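Removed: one protein chain of the complex. Kept in place: all other protein chains.
Labels run A, B and C following the written order; every chain starts at residue 1.
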Amino acid sequence: MNQLSLHGIVPPVVTPLTEDMQIDAPSLRRVVRHLIDGGVHGLFILGSSSEVVFLDPARRADVIRIAVDEAAGRVPVIAGVIDTSTDRCVEHARQAHELGVDGLVLTAPFYARTSQTEIVDHFCYVRDAVDLPLIAYDIPVCVNIKLERDTLRALYERKAIVALKDSSGDDGNMRMVMRDFASHPDFAVLTGSEITVDYAMLGGAHGAVPGLANVDPAGYVRLYEAAKKGDWVAARAEQQRLIELFEIVFQAYPDVSRNASGVGAFKTAMQMMGIIAHRHMNRPNAVLSDVHAAKVRAIVEKSGLLQAG
Amino acid sequence: MNQLSLHGIVPPVVTPLTEDMQIDAPSLRRVVRHLIDGGVHGLFILGSSSEVVFLDPARRADVIRIAVDEAAGRVPVIAGVIDTSTDRCVEHARQAHELGVDGLVLTAPFYARTSQTEIVDHFCYVRDAVDLPLIAYDIPVCVNIKLERDTLRALYERKAIVALKDSSGDDGNMRMVMRDFASHPDFAVLTGSEITVDYAMLGGAHGAVPGLANVDPAGYVRLYEAAKKGDWVAARAEQQRLIELFEIVFQAYPDVSRNASGVGAFKTAMQMMGIIAHRHMNRPNAVLSDVHAAKVRAIVEKSGLLQAG
Amino acid sequence: MNQLSLHGIVPPVVTPLTEDMQIDAPSLRRVVRHLIDGGVHGLFILGSSSEVVFLDPARRADVIRIAVDEAAGRVPVIAGVIDTSTDRCVEHARQAHELGVDGLVLTAPFYARTSQTEIVDHFCYVRDAVDLPLIAYDIPVCVNIKLERDTLRALYERKAIVALKDSSGDDGNMRMVMRDFASHPDFAVLTGSEITVDYAMLGGAHGAVPGLANVDPAGYVRLYEAAKKGDWVAARAEQQRLIELFEIVFQAYPDVSRNASGVGAFKTAMQMMGIIAHRHMNRPNAVLSDVHAAKVRAIVEKSGLLQAG
Partner (left out) sequence: MNQLSLHGIVPPVVTPLTEDMQIDAPSLRRVVRHLIDGGVHGLFILGSSSEVVFLDPARRADVIRIAVDEAAGRVPVIAGVIDTSTDRCVEHARQAHELGVDGLVLTAPFYARTSQTEIVDHFCYVRDAVDLPLIAYDIPVCVNIKLERDTLRALYERKAIVALKDSSGDDGNMRMVMRDFASHPDFAVLTGSEITVDYAMLGGAHGAVPGLANVDPAGYVRLYEAAKKGDWVAARAEQQRLIELFEIVFQAYPDVSRNASGVGAFKTAMQMMGIIAHRHMNRPNAVLSDVHAAKVRAIVEKSGLLQAG
């Protein structure tokens, strides 16, 4: 299981859409090249920033096929199998396995409320169904329940997970998790935060899964490499530059939802940079207006990623 | 649109499962007969108590076919089209429409966070896709966002909804909603509570969608009929009897999750009453142990629905 | 202990302030007369709507002295002893006892997080310190913790409380509490809701503690009397009239906080009705602007409590 050795910058790859809401294959291929050219260490497709829960199995399959083909083995590709229930997750997992991904990312079930024990069972059912490493995804803001420290330990002991993606926003608890796994270096912990990657690396994390890396993969790779070398001054400087860029996610909120403001800003910046054709998201996410887009542009220009227009 | 005229007791029909997790058709037919024999005024299939988010489209179709066939037009059948995103809900809606249901029940999108404006758009997209009346389902404990008073008014004004099922647990806000729609008698408000149905009726609600009505439909029908006649003493007495029965939902918690303890208790009681063959739920919900089941049995016996064993 | 026999309409009496933020004695006396003339069955001074946590011991003593003197034994006066810790509550309780109140109202401690067991101890310490009946006050929105069903039962069994004021907004749980105490008629349950008093009465409550009764005590008394007679149609009609009046609390929100918008609206209406001299609240609550006040006035006029100006 541990051959995955997840580490480094593993962006949650945005899902470009055509005007009729299909997967925009040429744009997605450009995204994958943009990220690999930027030096990333893996690709996380079908995550929250990929609008995974808006995609049916056919479009999920399209995303996997394109990403796996374009990545061509240069970096591992891990895929979210995120859905409301165990059976649905198993179906996604089987499809992803057939299509050649290197690992699977799984949250707690959602909508229906489950217990920590039922969450452990959920992961074990998926592990039993598919011979691929599983990464636990802690994202209470979406699934309304926390993967507790004891739950993560139980899952590891039952050989159900090889890594954690922590998008809880609770850096203190994540620190305690890293302490719990300090004597298990085969277990990887990656932060889902865009703005505390240097913190996580200092605390012993193996890497990061920042949505903003869609816009600036090279920046996050520099941050990671500096941290790996122990050059914390350089890591911090890069992080602070990226914090400035991160302001793009707040420009349309509360005119649109947090989700539409955040992922929409990534797509808007990538459209301006010529990477993707369109910036809209799946229904019912509102699209950023031209006024919002202009604010995003000003921030991206200031960061040096775009020439002033 | 208003031909639906939703009112009365409309139980969220539990979904009986075979040992290999398929829809148990004979059991489901018995459930439908049990409910219609109990005098209910409609059937709400594929709701939260039906474990809707655990069911793939094929099994959702099975449930609809069986329920519509067995109901045979005696009462309206409304179906939940509950899922994470607009497109998925539209697919469910089209399938349900083809299979002959009389109305559709829709929540806000979940997992991804949306705004009240995006929720309005979500409902309008589904309305535009299928020519069936839509019922709004307010259940923040599952979808993590409230259908606000202004949102419900906007949806009604845009002719997107004909009714509300309020499972928010916030009877005060539901009272304000009934006030907002007081001059629109074509808009129906039903409570999702098991234990404050007499309250809701006193406040002007058109009916109730109580999960516990799976176990005792006749009791809830008596409650409703008493309330309709203005016999509040009889309505309250029936409600208080049902409150005693409602204690079944707490017997397995916190050994299992709230969902498994609640819906699992309904199934356990129905199994004991000979209505369904098995009491297990979809993975990963834990099944009630024999110890839990014995506690449920004692309460059901006390209510007179079962002979003491 | 049970000589208190709390029941009926027991308004949480607003605290009128002079321009230099002292207790406005003539206004407070007029409030007390206005309420007793309206037929209320008790007075709850120093509650949330009385701005209790903004008042130091000296001003709390002023309120008690004036209210007890003006009530002159015609109705029982109960006083909140609401504060962060046991010792502070004991001090308030001793002062209130000396000044002649008939009962004390106590919440869980707040700011510091406590357990349900520590809450039981808290109540027992106050009970041991002062020979007066204690009323438990469940208001999680202010103290951030719920008085759970088991906690209330434990407090009753330990003879620490004689009643509950339920301001949780969770009418379902309050129903279960009334079920728990059904065979203990000496234990009184009163709702803190303004808009579901008829519900609570139908469910077996002994009365209500509605802030809006400061503005229209006679209306709430009519509601209560109708409910006591079993005239639920009249009770509901009165409740619905009061729901229209309740809209005053929303007029200044979110320009000011919910607290300032709600209690500020009560004070504004009472000022317009000639009962109190000023409408401002304690610092830092914002005062309602003239624009807000005009909106409040329009609603009060529509209810018939004020002549159109």
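Operating definition for what follows: a contact is a pair of C-beta atoms (placed from the backbone, for glycine too) under 8 Å apart; a residue touches a chain by one contact, two chains touch by 3 or more.
It should be emphasised that the depicted structure is a prediction, and the values quoted were computed from it without experimental measurement.
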Legend entry - Chains in view touching the one left out: A, C
Inset, instruction - Among C:Ser27, C:Ser48 or C:Thr151, choose the residue that contacts the chain missing from this document, as touch is defined above. - result: C:Ser48
Legend entry - Touch criterion as defined above, residue of C:Asp87, C:Asp150, C:Asp186 or C:Glu244 at the omitted chain: C:Asp87
Legend entry - Given C:Ile135, C:Ile161, C:Met201 or C:Val256, the one touching the chain that is not displayed: C:Val256
Inset, instruction - Please pick, from A:Arg33, A:Arg74, A:Lys159 or A:Arg179, the residue that touches the omitted chain in the full complex. - result: A:Arg179
Legend entry - Touching residues (missing chain, whole complex) on chain A: 169-172, 175-176, 179, 182, 193, 195-196, 198-199, 202-204, 230, 232-233, 236, 240, 243-244
Inset, instruction - Determine and list the chain C residues touching the chain excluded from the picture. - result: 21, 48, 51, 53-54, 56, 82-88, 91, 109-115, 117-119, 121-122, 125, 141-144, 254, 256-260, 282-286
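Convention: only the chains that are shown with their structure count from here on.
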Inset, instruction - Based on the touch definition given at the start, go ahead and assign the chain network to line, ring, star, complete or other. - result: line
Legend entry - Where chain A and chain C are represented by their mean Cα positions, the distance between them in whole Å: 50
Inset, instruction - Scan chain C for residues touching two or more other chains and write them down. - result: none
